[in-house]
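To start, the structure itself, in structure tokens.
In this view, the complex is presented without one of its protein chains, the others remaining in place.
By written order: A, B and C. Residues from 1 in each chain.
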């Protein structure tokens, strides 16, 4: 990569820093560059301190970076908090001189965003001014930015477009006397894929999985997924229902799935905790449901708008007693899309609940997805109708067989009467206390694991056969792979392993790979190396050490690289 | 053991089979014998099929047995269901000849329980008649039984006592022409300890742990614990509150603990699922609470009145993110007593939640507890008052220190203002989004593990240094130890390991013991060998095989012995 | 012609002899038969408790779910396929205790289900603890000093939430109950029928006789479209317990108001990948 710079735009909640970042990201993307936009915001509506980090590169980037080259400090606090991260030669744009800390510093440049915006017609154009100045500094041709503004405002009003272009021009002009150290000559190539956040990708995956009903209770960082579903619902046969609480949400989903539509809910840890009993209900009634758990740091309310990966062991073991379930953790929007669609299919096919673990970082960050998102041509029906039955009136929902998967009919769709029960039940769906039937039913459910395991995809291997292996799951993929490459560049024989399909655990596949590694390290956003523990439990192999981060901010490759180097010393 | 017989009393719910069993158990106990009474009943109020198994021995017994010597079949179904378990030479007492299945068999003896009861004055005396006949058959001196009746009815009415004694005499008389194969000469020794069920022991432990508040929502098999608390509440400063649901129950307990009293709730898996979020609240606010999870088979409603040990991994990992907690699983009433009292103390001391795993078998069965239950002389206060503070107005609830345990003041008890928060917080208890403080706070909580681990008692070792080790946790202790002794009697160099303190896991202690064993087997009432998995995760040692039972009925030593022998072949 | 016998279930009943639930079961069958609704056309959702076991004892589609969660299950099922006739059998603990929040919000949703609340004023299945509707002062093994909370008044609460069909029945008055259930099913929207039911095993206060001495059909001149009168009736001023329809007013049910369902139920759509084409290439423009 010859270009790899990062821009931080910070200020108070409500100042529109997202707009600045997004305008810039889109401009870069149109020029064929790679970007990632990472959101860092507090759990409040106005005030406080938020920022976004925009990383721009000519090669793929999937994680934030520690290096900071350019900063837009919409308030003094931003400058104070992030000043020390600014690279030698880096620059901070500040709106005014408060006569104190800011301008003293040689790395500062005053741009009167508000004044220029006002000149262009409206104070709220400050964001466009700021984006303009930044783009000018890094050398972005003006017409690219202008085009982005056109796409944004052509639907709106002629006047607003004109004002925005004017503001952009003022922004560009403001940069004129300054040469930015990391500015580069822009070759325009065709845009790489499209810009998309993880939440959107999950929602698209749900539609590709033929999701028709979703019930939810608002909770960060899951609400974005629901918002996307709502935004798209007009085009598809999908109903989205806001429930009174998470208990209702998961049970509505179970009711809808029972009645015959694929259904999901999305929540975060606290909400998932409340759904734990429902998870067991889906399991014992063998009703297919999908639950997305968008992780954030806890316990309890914790840090509502921050990121974490600390619910892995919880979701694998959640709810009393034991039953088969799928657990997936996509690492990119494309994986989020495919995994969600697969989760719907597999859940339906095996009549088991599926849990998808995403997190605030994946959900709220904007990535370049180069892969095309494709919906399956057809959705295979995994239910039966009267026609499939010799005598529908004798239908038994929980007929025993070797696969553990009993033919599933739907209620009120024919003569077959469908009877399901959260007590342990017999084949007909009636309560039973019979010891042998209990064992047969629990065994039947458990038997599904065999075929479920065949659906589990092996981990992604990066540089197979390396001595040292870094292992990630979920959203840590980007940082892990970048770290592997950095370490290799530093002469360390390092490879990577990325896990998406986590449960049923791919014991054999993992065992085979780990057998060959001299040592392996897990890279996780939790405190106890949960995947590391799981690997030991399932394969017997013990991680040499773990690179862990728990402060709610996404990991950067540099942090991993440094940690590994220290550990290897 | 020269005496070891088992008596099954079966009939419909509501027929009073518990009374028969209890009268017999008390009579045997008074003669210095050991007994265990195991309850097997359906989740309904009348009808169906229930039974109790009374095992009587001259040596300690802590588990049911597969052998059946004497049966009281209060209905035809009892006879039909259990007939095949009757040992050669065994006997079934049946109330009347229904001209069909029952009396044809040479093992049957008709006793007109109802008729004799009527003769004694009341049909409900049938139970006393039945107990009398059984006791006569096994050779119990009449005066022992008479004394039991006296203790029971002397508080009541003269007339009822007389009628009961009359009924007992009729029962004895009915046995006269029969010699029962396993009858024995009764030597009277002084009673061994006293008869007590697990639920009662937990409740006593709570009082010994200075529990002053309990909120609950009724759920089998936990309600027995609450019932015992209610029954004893008049004597102590204890308030028991029935909540509207489990969410309320656990949060009331947290509120009370925060305000300054030791508090607990008791539930079963489904209720525990609902308490999962509250568990995390206790953790992040560092409020000491005790939750008893009385396990039953699931998932969901499952088998409400049956036994299981399938929530171990769940309770260890329950709730989002990670935090320290204690998990205990007592195996006998005495352990239930001591562990519960300890749980209150440790929870208070470390300001962490403690979970106690019991189950239907332990809660509802009546055991002989030989150990004396002793309450601590004093309850150490783990909270501070204004006097302990230099300046109470500067009090900070979450002051950072190495131990992770911040001095805890109580609200409205002085000038110190106590501020707690389920968001991540600073030392003062205010919401924070600061990355460093977050890490410090999560680290502080985690740091408690070190000292918590020191409180963990090592597993109980039975026949140290044996080649083959059977490992149990919780209520499987009795069956496991009996199996070890049977296997040793059969010449197998077998030992046992019983775990009560499960989390923090005693990695080192377990590792040391397991290192020396040629192979070890876990004995558990679940399907996936949860303790086995945990041992592998924590120590790297892998169980050779597992003896598992999931049909909701407690395990017998014979089942373990047979399974181990097969596995060793 | 649907007959009562069509509802016969072979599954053995679990209730205590003399339990009021039997009367409710028979009234249900009679109402369903009278409405010509064959077993395969109805879905019964229930929670957990003695009441919630009801669907096992008559032929139907059923979802015997979790304690307290019957209403969300019923809501999800109804939204997925609003052509189904959905009934809910629930207990006073199930519906007003553990499930209290769903009770309130299902009413606000005006979801088209008929709720039969078997109100025995006690927790039956768990052996006799007080329930939300237990009367103040009632003693139980767990409440030896007597209940010290005010009894939950389901009708008043439902009315305050704007429920469109609010009625009270009695398990021993089969004819009236049958008519109420019929009317409830016919009502488009949320219908609550709170059914007073003796529990012979655990409630020695509100016995059959206790009810017989108090119940009286609502007076003829009661205006069932007047909410305030209904509230007044539900709050009661004397010892009498009026049975019948307290309040009835139809307004569009929840599924009536979801445009997407005008055409056909969600279950009746086919998966059509072509609808996704444009969406799948979307992102930040």
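The definition used in the following text is that a contact is a pair of C-beta atoms (placed from the backbone, for glycine too) under 8 Å apart; a residue touches a chain by one contact, two chains touch by 3 or more.
Since this is a predicted model, take the numbers as computed values, not measurements.
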(request) Could you tell me which of the visible chains the hidden chain touches? (result) A, B, C
(request) Could you tell me which of A:4, A:245, A:545 or A:562 touches the chain that is not displayed? (result) A:245
(message) In the whole complex, not just what's shown, which of B:7, B:86 or B:252 touches the removed chain?
(response) B:252
(request) Looking beyond the chains shown, say which of B:15, B:285, B:347 or B:475 touches the absent one. (result) B:285
(request) Out of C:34, C:231 or C:275, point to the residue that touches the absent chain in the complete complex. (result) C:231
(message) Tell me which of B:26, B:49, B:396 or B:477 is the one touching the absent chain.
(response) B:26
(request) Touching the hidden chain in the full complex, which residues of chain C are there? Just list them. (result) 97-98, 100-101, 104-105, 107-110, 132, 145, 148-153, 156-157, 159-162, 227-228, 231-232, 234-235, 254, 257-259
(request) Tell me where the left-out chain touches chain A, residue by residue. (result) 14, 43-48, 217-220, 223, 226-227, 230, 240, 242, 244-245, 270, 300-301, 304
(request) Write the list of chain B residues that the hidden chain touches. (result) 22, 25-26, 29, 151-152, 194-197, 200, 204, 207-208, 210, 212-213, 215, 232-233, 235-239, 241, 243-245, 247-261, 263, 277-278, 281, 285, 366, 369, 372-379, 410-423, 428-431
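The rule we apply is simple: only the chains that are shown with their structure count from here on.
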(message) Rounded to a whole Å, what is the gap between the Cα centroids of chain A and chain C?
(response) 41
(message) Distance between chain A and chain B based on Cα centroids, please, to the nearest Å.
(response) 44
(message) Need the CA-centroid distance for the pair chain B / chain C, whole Å please.
(response) 37
(request) Hunt down the residues of chain A that sit against at least two other chains at once, touch-wise. (result) 247, 277, 281, 285, 421-423, 431
(message) Can you pull out the residues of chain C that are in contact with at least two other chains?
(response) 14, 48, 66, 68
